[in-house]
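Yeah, one chain of the complex is gone here, protein chain that is, but the others are all in their spots.
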Amino acid sequence: MRRRSRFHRLDRRASPYLYVLPFFLLFAVFGAFPLFYTVWVSLFDWDFLAETHTWIGLANYTRLFGDYTFWNAVLNTVQILVLATVPQLVLALLLAYALNHRLRMPTTWRMSALLPNITSVVAVTIIFGQLFGRDYGLINYLLGLLDVGKIDWQAGKASSQFAIAVMIVWRWTGYTALIYLAAMQAVPRDLYAAAALDGASRFQQFRKITVPAIRPTIVFTVIVATIAGMQVLAEPLLFGGGSVTGGSDRQFQTLSLYLYEVGFTRWEFGYASAAAWIMFALIVVAALVNYLLISRLRRHS
Amino acid sequence: MRSRLLAGLLAVALTATGAGCGDDDGRIHLTVSTFGEFGYQPLYREYERLNPEIRITERVTRTEDHHKNLAAHLATKTGAADVEAIEEGWISQFTNAPNRFVDFNEYGGPAIKDRWPTWKWAAGSAADGRVIGLGTDVGGMAMCYRKDLLARAGLPTERTAVGELWPTWADYIATGLRFRQRVPDVAFFDGPSAIYRGILGQQRVGLYDGKDNVVVRTNPAVKRAWDLSAQAVSAGLSARATAFSADWTAGLAQGLFATIACPSWLTNYIAQQAASAAGQWDIATVPGRGGNWGGSWLSVPRQTEHPAEATALAIWLTAPEQQARIFESTSNFPSAVDLYDDPVILERTSAFFGNAPVGRIFADSVTALVPQYQGPRSGDINARIIDGLTRIEQGRDSPDESWRKVLREADALS
Partner (left out) sequence: MTVRDLRAVRRTRRRQPAQTATPARPRAATKHPRHALRKIRVQRPSRLVYLVLLAVAFFSVFPFYYSVVVASQDNAVLSQVPPPLVPGGNLLANIERAFGSVPMTRALINSFVVAGSITISVVFFSTLAGFAFAKLRFRGRQALLLVIIATMMVPTQVGIIPLYLLMAKFQLVGKLPAVIVPSMVSGFGVFFMTQYLRTAIPTTLIEAARADGCSTAKILWHVVRPIAQPAAAVLATLTFMSAWNDFFWPLVALNPDDPTVQVALSTLSGSFVSDFSLSLAGAAIATVPLLVVFALLGRKIISGIMHGTPR
């Protein structure tokens, strides 16, 4: 009897830790360790193909700060981030508003909104690459019908980043809209009832009740979209037909693509690790900035 | 229930991942990893007949991916094939890491050294004399042109006369301008890649000096290749097609451009892709007469389990007899010196190119060739320079602005 209860006590004490251990163990090895090891690698002149690596301290970082290709990638990433995130969230809000009615066939509409999200990023980029083709793309053809003339989407900085932003917006708006929809559905009905009886139009209700009520959700999606937007890789890599420089003038090379170019085509692991760490710092900063911005905005409205 | 599912999945996983050729049927399995078209398939079958204990499988990948993977395999010491092909843009990167390869000198190298021109042998050797690569083919350089399009511009179409249109590149550009005046809806050449490679390949010193220093900034020959290409591109002579893209391939067939600088291996590509335009293409000499673009070597990574067999295979595949047969089937021009006076090579003509004496044309260009040293990052630097020319094509930069950026990129790669 006593033995059983001792086992029982041990079981109750220890088993929770046992159950959560796998997660922390695996995360420690594959999530946390790489993060810190990146810093270590960045302090070396670490060519993957070389037999030895030499310690160079912060030299990678100083070189990075003077490297125009790196800052070009940073700028591109921020531009694409803004171009993709702002329309995405606004459109998602409006779409969620539209979905938040008593619709016929609600699941069908929701599924059609989510459809873009279930495809692979690679497939999406290829499809849009064809649509944005210079000579035979559908979009240029339509522009031709409207007498606007062909745009070389890949060649220009604004045009290529716009095309990539379109891909991202297309892919994520429905998903984000569903998240907003869920939050909207939790808003108590009597708020709307009261406002309607006070004479508020639907749109005013939307602005004054719905949006503030789901503010935490909006903040959350902004942060998540920022973190994801700073890591965009597949679109710039494949839009340029596999070119690791993101266009002939690096016009749409993002930070991730830069990381890939330096680390996995030039094999300069030390330099790439320094870039990766700066990228991490920038992501944190960007997420913070966006969080403050959104909170500030709410207060004004 | 779940555990059975798990077991089943594990089984699938093991069979899917663990598939590899073992030497379990008593034979020795060799893998050969190449890119593009080496023309080795029929040769493998013959080699297997001659050596029944050997089985050969080939892996073909896109050129850039192939070399990237080779570098990764060598560094991780696993995953490389038994025989790996290396192209001239990357050969220097790997001759700088001779520890990762088998030295052919230990497997009969000195005896066969004279098969190749000195420069080809040297390019496949490391600084300390270890031979890691045996030469396969050589590019040479000529100018392929469309007879029908030149005719529309009132230009001669017979190949000797065409060759006299452009003894120098400046003449080539001038001809191009004349062409465009009379046939404004057709471009004169395909894109920046071939013309730049053609001009650069004729220089004695290219992107690197003999000691692996990048000399893009200081070498006037590189600047010359740049200036001429930039001039041609700025003059609107280019069809702005990316080499080897589907648009470029379609352009070969549809007559999107009138000329294209073509090394020997490219002629096969043109013949295949532009089959519908048979009889319209012909070959003339290239401005400057000589030149080279391309050419490869076969190497044996040290991690192979069968060094003796792998080196024997590599030596056989690069033997003059085999090189002659490959020239017949794929137009990859041999690098074996003896063949340059061999009538079998010299008499060869190409039906697709209007019975042009391709053997003689390319043999001439190869003997006139000035061997150029390729450094470890030649491939990457050339890609950046071609990007620079593309920028001019796209109207993003002026030639000077673009050149400044090219220099910056070259500095980063040095």
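First chain written, first letter: the chains are A and B, and each begins at residue 1.
Convention: contacts are C-beta pairs under 8 Å (C-beta built on N, C-alpha and C of every residue); 3 or more make two chains touch, one makes a residue touch a chain.
Values in this document were obtained by computation on a predicted structure and should not be read as measured data.
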{"item": "Residue in contact with the excluded chain [from A:Leu58, A:Met111, A:Val148 or A:Val289]", "value": "A:Met111"}
{"item": "Omitted-chain contact residue, chosen from A:Leu138, A:Ala158 or A:Leu292", "value": "A:Leu138"}
{"item": "Omitted-chain contact residue, chosen from A:Ile56, A:Val86 or A:Val121", "value": "A:Val121"}
{"item": "Touching the absent chain when the full complex is considered, from B:Ala250, B:Val337 or B:Leu407", "value": "B:Ala250"}
{"item": "Hidden partner chain, residues of chain A it touches", "value": "4, 7-8, 11-13, 15-17, 19-20, 22-24, 26-27, 29-35, 37-38, 40-41, 94-95, 98-99, 101-103, 107, 109-116, 118-124, 126-131, 133, 135-138, 141, 144, 170, 174-176, 178-179, 181-183, 185-186, 188-190, 192-193, 196-197, 216-217, 220-221, 224, 227-228, 230-231, 233-234, 237-238, 241-242, 256, 259-260, 263-264, 269, 272-273, 276-277, 279-280, 283, 287"}
{"item": "Hidden partner chain, residues of chain B it touches", "value": "5-6, 9, 12-13, 16-17, 59, 61-62, 65, 69, 72-73, 75-79, 242, 244-247, 249-250, 254"}
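Convention: only the chains that are shown with their structure count from here on.
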{"item": "Residue numbers on chain A that touch chain B, as the complex places them", "value": "48-49, 51, 67-69, 135, 152, 155-156, 241, 245, 248-249, 251, 264-267"}
{"item": "Complex contacts: residues of chain B adjacent to chain A", "value": "68, 71-72, 74-75, 93, 97, 99, 242, 245, 247, 380, 384, 387-388, 390-391, 394-397, 405, 408-409, 412-413"}
